[in-house]
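The structure appears below as structure tokens.
Every protein chain but one is kept in place in this view of the complex.
Naming follows writing order (A, B and C), and every chain is counted from residue 1.
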Amino acid sequence: MKRARLATVIAVTSVSLALLLIGLFGIFYLNMDRWIGRLRAKMEIEVFLDPTVKQEKIDQLRKSIQQIEGIESVQFISKEKAAKRFKQEFGQDIFDIIENNPLPPSFVIHLKKGYRTYMRVSAISGQLQKLDAVDEIVFQKQLLQIVDRYIQIVYLGTILIGLMITFIAFVLIYNTIRLTIYARKDIISIMRLVGATERFVRRPFVVEGMAQGLIGAAIASILLFYFIKFVKTFIYPYLATTPYLFLILLGLGWLLGMISSRLSVGKHLQNV
Amino acid sequence: MKRARLATVIAVTSVSLALLLIGLFGIFYLNMDRWIGRLRAKMEIEVFLDPTVKQEKIDQLRKSIQQIEGIESVQFISKEKAAKRFKQEFGQDIFDIIENNPLPPSFVIHLKKGYRTYMRVSAISGQLQKLDAVDEIVFQKQLLQIVDRYIQIVYLGTILIGLMITFIAFVLIYNTIRLTIYARKDIISIMRLVGATERFVRRPFVVEGMAQGLIGAAIASILLFYFIKFVKTFIYPYLATTPYLFLILLGLGWLLGMISSRLSVGKHLQNV
Amino acid sequence: MIEFYNVNVQIDGKYILREVSLRILKGEFVYLIGPSGAGKSTILRLIYFDLFPQAGTVIVDKYSSAKIRRKDIPYIRRKIGVVFQDFKLLTDRTVYENVALALRVTGVKSSEIKRRVMRILTEMGLSQKRNHYPQELSGGEQQRVAIARAVINEPFIVLADEPTGNLDPRTSLEILETLERINKKGTAVLMATHNYDLIRKFKHRTIKINRGMIV
Partner (left out) sequence: MIEFYNVNVQIDGKYILREVSLRILKGEFVYLIGPSGAGKSTILRLIYFDLFPQAGTVIVDKYSSAKIRRKDIPYIRRKIGVVFQDFKLLTDRTVYENVALALRVTGVKSSEIKRRVMRILTEMGLSQKRNHYPQELSGGEQQRVAIARAVINEPFIVLADEPTGNLDPRTSLEILETLERINKKGTAVLMATHNYDLIRKFKHRTIKINRGMIV
């Protein structure tokens, strides 16, 4: 009884800590993903028009642009608005320099979610170029290229580390349960000597493994919940979370407990 | 013999996996830190001058600016360069609009490492404002404010998670060694019955704990080394690393092994 | 019912048993004697298929050591009650649970288990100790728990390895009377022992073994 209890406590602790780690990592991933999504959402295409373009033409253009696949919103920047932007950027009123506003009117275009990559933006830019009265198209080519490239690296790295943590958690749980079973080696061998079938010997361990996995996951979930609460209250109120995370943890705990105890018992029984 | 071996394998595995985790986290931290440093390094102050300022005055100004504390470099942007920048940003040659270049000359200032925070930049901006012939000062106020605020959050979060991983590693190692000792409960109790002193019983466990910690750290270091190599070769060649990381891992392994085995044995011996 | 045909057991090249042939009939009571290290426990291990001979055949009930499948072993063991020389009690379970284990593995109902365990514990003078853990018992008490576990299943044979080694003469007598009683009900008994007083008092066929050979 005492022996079994200690081993259980240790297994549950390990499971919950490992799953907590996975949970923390999940939150990190979620927030990074959202942050990168926001970065991309900020991306805009500026379509500079012929300064002499008529209002009529502008309305027509807007319609054409809106029909292009992947366009989320189109905003018109008149010559006046452009002048304001000039003031902001160069610290000088353009009307101080020249009487007539020389700045061209433009459209600012935002794209739909799937279209915010360099490839797609280039394609859309090509289509825009073909429209009448369009003078020049500007978007953050380089930034987009960089984001495209680095984000892949970041995602790859993140997923790699995530998998590694999951693997580490698995090894830890597997080892803990293995040691738990090892600590009950004598019990197993005695059970078999008094006529227990493999199934009979195996079952409690697997059930226990699953229970430990679930309990560990529950503890991890509770810790994670308070961690999230703490961070939201004191550090960063915009932390992104999802209830699915907890479901995933519980599922993972159950799965890890079951698989690792199955493997452990299976492997062990041959040696007793 | 066999019993001791299994427990050792498990302990070393756990130690090395936990330390690997810490190592991975260390690399992540290192790269994030460097990335944020780069972000700050890009920060610049633009000092717009009176468009009519003389060359003489410009040289004098440059000297005054260079004397301000925290200035790393000062670059002069002439009216001509400004025109080029205009072309880049607005897609139109300014000389198409107007004959005389109306854009003001400016200084672009980079700051030294410790001075790239909003507070410091504001102070320096104030000093610059007082100089002769300075028209307006522009820097990315909002961005800097955001970086200042969020970066603190990111650092805090990172350190929090880092401490948590270290703590988790400690608990895992402590538990593993505890289970190791538990598996040798009978041995301990028999040793004491034949007259072994506490020291005699304790010593091999502590020595073993340290050895396990060190071996685990060595394994973690090797894995980490190849992980770094892999990432550098196939994913991200600019990955920042430092040999200190490996030293830290070894030290940590040794320390964790020693402390956790000390605590484990100490706690355990009372119950046997 | 139990038959050994020219059984050889070798470990690390050393003969533990050599050309052992013997036969125990249904309901028989047989002593197995011989000096320390002669091979008595080894013979018992062969019977409950914890060990297999390198040569020769062991036949128990309808199973043969040459043909028995791994998954059949639990079922034959349930029909054999073993009192191990070192007791083999579970240190993390009470006396009650240790004895009940032999029934639990066969899937007997809890109420039935309770009834039968309580009866056998009372018979062994252990009912007071039912909630104790083995390490809280004296050597002789542990031995009696081991005997209780061996006989509770109403096996067709009880293998008793030195079942009185830790008992005083009076308790030894009681244990032997218990075994005799079980034997009377039709259960065979094979008892390895060094206790010649008992052999003299309760006369049964005696198999003598020395250095791995029947003498």
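The rule we apply is simple: contacts are C-beta pairs under 8 Å (C-beta built on N, C-alpha and C of every residue); 3 or more make two chains touch, one makes a residue touch a chain.
Quick caveat, the model's predicted, so the values are computed rather than measured.
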| item | value |
| --- | --- |
| Visible chains in contact with the missing one | B, C |
| Full-complex contact with the absent chain, from C:Ser41, C:Asn98 or C:Asn153 | C:Ser41 |
| Contacting the left-out chain in the complete assembly, out of B:Val108, B:Met191 or B:Leu263 | B:Met191 |
| From C:Ser64, C:Thr122, C:Ser138 or C:Thr206, residue that would touch the chain that is not displayed | C:Ser138 |
| Listed residues C:Ile33, C:Ile80 or C:Val117, member touching the removed chain | C:Ile33 |
| Contact set of chain C toward the excluded chain (per top definition) | 11, 33-38, 40-41, 85-86, 136-141, 143-144, 161-162, 165-172, 194, 196-197 |
| Where the missing chain touches chain B, by residue | 1-4, 186-187, 190-198, 200 |
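Here is the rule we go by: only the chains that are shown with their structure count from here on.
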| item | value |
| --- | --- |
| Topological distance between chain B and chain C, in contact steps | 2 |
| Innermost chain, taking as reference the mean of every protein Cα atom displayed | A |
| Reference chain C; chain at largest CA-centroid distance | B |
| Dominant chain pairing [most C-beta pairs in contact] | A-B |
| Inter-chain centre distance, chain A versus chain C - centres from mean C-alpha coordinates, in Å | 63 |
